[in-house]
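Pasting a structure here, questions to come.
A single protein chain has been omitted from the complex, and every remaining protein chain is retained in its original position.
Coming up: subunit A.
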Amino acid sequence: MTRKQRRLTMIGGSLAVLAVAAALVLNAMRDSIVFFSTPTMAAEKHIPPGKRFRLGGLVQPGSLVRGDNLAVNFSIADGSATLPVAYKGMLPDLFREGQGVVAEGALDASGVFKADTVLAKHDETYMPRDVADALKKQGHWKDDYGAKPGATAASAPVQGTAK
């Protein structure tokens, strides 16, 4: 092989790998990205049943009903809309009524959000960042949600899953 051929082999090989990587990324982007919505946004966008998304908001006080064998029903509210959520499994340590939560799953035909994951990933202000931002944007943010601004304790990922 001449010097030029060698160089071309190298460059061609590199480009091939990069092209494969780019194709993989684009393909995965199409299928596996999950959007975040609040109940209001979910109502406005008319998300079809079966499409996965993340639902964030506050757990509606008084809405938590525990059923048999770890089945749980509660509602997620953002001040102007609420959405019923059904979940089966253990709730994370920091799950409370009136506090922020993010659930991942999809709507079923009757309009109930079937969650397979409930995240309470937040710091000591009990508010996931996505939820806090959405609430601020919609003007439902109350300052007492955040005990103290600028608190920098590491946020602890706490998660519950159900199979």
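Here is the rule we go by: a residue touches a chain if its C-beta (ideal position, glycine included) is under 8 Å from a C-beta of that chain, and two chains touch if they have at least 3 such contacts; residues count from 1.
We adopt the following convention: contacts and distances are computed from a predicted model.
Peer 1: Name the omitted chain as UniProt records it, choosing among "NADH-quinone oxidoreductase subunit M", "Cytochrome C biogenesis protein CcmF", "Carbohydrate ABC transporter permease" or "Sarcosine oxidase subunit alpha".
Peer 2: Answer from the UniProt record of the missing subunit chain: "Cytochrome C biogenesis protein CcmF".
Peer 1: At which residues does subunit A meet the chain that is not included here?
Peer 2: Residues 1, 3, 6, 9-10, 13-14, 17-18, 20-21, 24-25, 27-29, 31-36, 54, 66, 69-70, 89-91, 93-94, 104, 123-124, 129-130, 133-134, 149-163 of subunit A touch the chain that is not shown.
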